[in-house]
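Just one protein chain is left out here, and the rest sit where they should.
Each chain carries a letter (A, B and C) given by its place in the written order, and its residues are counted from 1.
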Amino acid sequence: MKVAIVGATGAVGQRFISLLQDHPWFKITALVASERSAGKTYAEAANWVLNDAMPKAVASMPVLASDDRLDADLVFSAIPSGTAGPIEEKLSGAGLRVFSNARDHRMEADVPLLIPEVNPEHVALVEVQKRRRRTDGYIVTNPNCAAVVVTMSWKPLHEKFKIKKAVITTMQAISGAGYPGVPSLDITANVIPFIGGGEEEKVQTEPLKMLGNFENGAVKNAAFPISATCTRVPVEEGHSAVVNLEFERITNENEILETWSQWTAEPQKLKTPLAPLRPLHVKREENRPQPRRDWNLEKGMAVSVGRLRKDNVLHYKYFVSGSNTVRGAAGGSILNAELMYAKKML
Amino acid sequence: MKVAIVGATGAVGQRFISLLQDHPWFKITALVASERSAGKTYAEAANWVLNDAMPKAVASMPVLASDDRLDADLVFSAIPSGTAGPIEEKLSGAGLRVFSNARDHRMEADVPLLIPEVNPEHVALVEVQKRRRRTDGYIVTNPNCAAVVVTMSWKPLHEKFKIKKAVITTMQAISGAGYPGVPSLDITANVIPFIGGGEEEKVQTEPLKMLGNFENGAVKNAAFPISATCTRVPVEEGHSAVVNLEFERITNENEILETWSQWTAEPQKLKTPLAPLRPLHVKREENRPQPRRDWNLEKGMAVSVGRLRKDNVLHYKYFVSGSNTVRGAAGGSILNAELMYAKKML
Amino acid sequence: MKVAIVGATGAVGQRFISLLQDHPWFKITALVASERSAGKTYAEAANWVLNDAMPKAVASMPVLASDDRLDADLVFSAIPSGTAGPIEEKLSGAGLRVFSNARDHRMEADVPLLIPEVNPEHVALVEVQKRRRRTDGYIVTNPNCAAVVVTMSWKPLHEKFKIKKAVITTMQAISGAGYPGVPSLDITANVIPFIGGGEEEKVQTEPLKMLGNFENGAVKNAAFPISATCTRVPVEEGHSAVVNLEFERITNENEILETWSQWTAEPQKLKTPLAPLRPLHVKREENRPQPRRDWNLEKGMAVSVGRLRKDNVLHYKYFVSGSNTVRGAAGGSILNAELMYAKKML
Partner (left out) sequence: MKVAIVGATGAVGQRFISLLQDHPWFKITALVASERSAGKTYAEAANWVLNDAMPKAVASMPVLASDDRLDADLVFSAIPSGTAGPIEEKLSGAGLRVFSNARDHRMEADVPLLIPEVNPEHVALVEVQKRRRRTDGYIVTNPNCAAVVVTMSWKPLHEKFKIKKAVITTMQAISGAGYPGVPSLDITANVIPFIGGGEEEKVQTEPLKMLGNFENGAVKNAAFPISATCTRVPVEEGHSAVVNLEFERITNENEILETWSQWTAEPQKLKTPLAPLRPLHVKREENRPQPRRDWNLEKGMAVSVGRLRKDNVLHYKYFVSGSNTVRGAAGGSILNAELMYAKKML
């Protein structure tokens, strides 16, 4: 299928390009960026910041403006939140399937907020969306990069033990802020106890939509309280979180560890190209997971959990870490498209 | 008064030396270290790791062994936990007043675990201790470096609103692990979700002793549940923590902020040399406190708090940060001695 | 004397404010910034990035535009190179003594490029400048932050042994790029082998002007070849350089070390407020100087040298490090004004 990347010159756009190179199902046919970049070649327009080299295939491709006609079946949108909203609506209005990273449409009732392992049944919302908005195209979103990591560790537990309360403290990587993003003068040898753009609000609400039930053409959100504190740490890649949980059903450490270890879901059954063999890796060492050493598990698509132990205040606590730019952004979005492609819903 | 520093060549010992230079009440007369160092000059024995230069006065002082007779009235002990126990007992048995940083004696019933602003009345335990142990000397301890920072932010709140439950996630500086301490290959651009030596246990128990009441010659510990997760971050100095609290008495944000802002205690009244003007600084910016920018407030003796806001699970949450080697170690120990000196209890 | 700071909200402007608080001779009476900030209070306009707190005295001062009338005798200019040129000319044309950090006027024949310890006699250029430009005010510049550090280590050697050739590799701190400056995504755990804005050119030319002789109302530049490579490293403060030198006169290591150790100059004789006791500190440890541990020597006004040894290609090589925002920028500029004040030339 022909794929356009909108917001192609930014850090997330670059990650899309990097992950789609040699993809068996999707082929990049259009790169879209701001007015300023349009007309240049991609190599001229983009300040490539990834550690992997820029794929040769895109270097000489022309950068288009979002108004240009796109030779594409689906669109990956890496446009910043705020700007993304109207552009993505226009693209879906024009019949394109838009897979978006931006916050703008995530909490709309007819837009799937999707992690393929967590709530694949929510994709049915696209039919609701198309009917309600009278469009041929549609918008599918993936969640905030910290919310992804946490929600993946919750899904199998919530199914079995039902989460009642959750306290979260995140430690988020600098790449989560894009490029140029966090000034080095702020973060070098420091912790910043705040992330703008409503980060804590996102982490407190998005998981509830994803853990909600799809009934009668709508998602009924889960309804337990989440308290999140989001901080920035001098880590290049990998968002981590300390999570304290209380459950409705009584359980024990072994049961939780087994539930995590054995968890597989739709993408694992479908064996789509980016699907990890196991969405969750349980680390047994007392000092793991660590973002720098573990973010790249299964090419950044697996999340790792560890340090599970009893909690004096809630029931259990643990540490979770996962890639914010792969699983938490571009890779997650591509996996959303893979899910729909494999289920012939694209 | 004449002061000996035991464990003088380590990172905490160096901080003692640095803070005691030009002290109006205490004068370093003896430096004690391991067998290996004894007999050398301090400059030969110590690998000075602080950013401030080694004070000239100590460079040529001889390093003694702990068996040598010490020309000193009181002792600051910077010996590592584990080793410290028997040495400190021997020194106090020999009639010296020992102010210790080590974990070994902290939780013993007749040993004060002291932060002068928090529980100055606990110093009365030294009389109990002297009677019970039949010694002229005694041991006074200061708490774990993360416990100090958190407990200072709790004391005025606990007095007014009574803490019922507490969830803590710490982000601790590399200097907390001494020297050589944390290998750079582990912590560079990384977070390590575990700190050895029973760190979480300390943070979960020491505050309860310090917030306990002194009644009938004994401390009755406070009794609310604390859940702590301790992590290491690539920060040079300054331990930080995200704290979620539930209170017995209903309160509001303004009342908490005022309680913090207005809090002063015994050292502020006595105006001892290292006492900060205000033990707690309330930061109003949304992205403060930050360990690198705020650890040095009032020469590292003040702790700063910020980002107070309602909590969806418990009642309130905030961020706290403070120096781990000054207030959390050597400076705290010196302040303990200053308190007793000022009250003529030394 | 009344002092205005132009470019007051930037990182260098903040350093000026921090260093001038409690200055015995100079008092800040005006803060000037861009149109965008004018009209706000300083606390509103500035995003304070220094580790020391913002001085209370300036927080409520109004920020002026550069067109406003300034109630000041002299001006410290922290305006970025490029923008600074015409503004500084206008200010000096209006009769103000302008002490500038910017590159724009440094190499002009009638503008002193000044380090008080290196070429105090060059201040005489201000008379030439006033005559030639028919102004009451004038412009005095301080050099590039890396050039300062290197040139201070050269001055006493050049006097005695005459430098014939110099090869320099710098490792420069992120604070040298201002704020927001270097993106953390670029510099975290990385080295960037390039610094924009003509950094290498400045390091290759500015020392030659400063080491030049003042003869007949003009500076005759020194004339040896300098090769500079400038790199950025993940250090917060302190520019360092590896320097390889060839001399005209034969010397030996002891003679060089003594020459450095014994060097004092005009500011040391005049004992001006910011003058360090010794401009150069010779470090004897094999692993010093280090930027993080040594940048703050004598409050950031001293430069440190070490690791002097024979060179297989040129004659000698060594390592030098010094504060880039204090000695290399704001502190250097203030010292320039102190020199002229102490010599009653202001």
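To be clear about the criterion, contacts are C-beta pairs under 8 Å (C-beta built on N, C-alpha and C of every residue); 3 or more make two chains touch, one makes a residue touch a chain.
As the structure is a computational prediction, the values presented were derived from the model and not from experiment.
Among C:177, C:226 or C:274, only C:226 touches the chain left out of the display. In the complete complex, the hidden chain is touched by one of B:39, B:183 or B:196, namely B:183. Which of A:97, A:278, A:292 or A:317 touches the hidden chain is settled by the complete complex: it is A:292. Only one of the listed residues, C:27, C:40, C:130 or C:165, touches the absent chain: C:165. Along chain B, the points of touch with the absent chain fall at residues 11, 49, 174-175, 179-189, 234, 236. Remark: the residues of chain A touching the chain excluded from display are 50-53, 188-189, 236, 292-293, 296-297. Take chain C: the residues that touch the chain left off the picture are 165-167, 169, 171, 188-194, 204, 225-227, 229, 231, 233-236, 240, 242, 244, 286-293, 306-307, 311-314, 317, 319, 321.
Here is the rule we go by: only the chains that are shown with their structure count from here on.
Taking each chain's centre as the mean of its C-alpha atoms, chain A lies 47 Å from chain C. Chain centres here are Cα averages; for chain B and chain C they lie 40 Å apart. The set of chain C residues that touch two or more partner chains comprises 188-189, 236.
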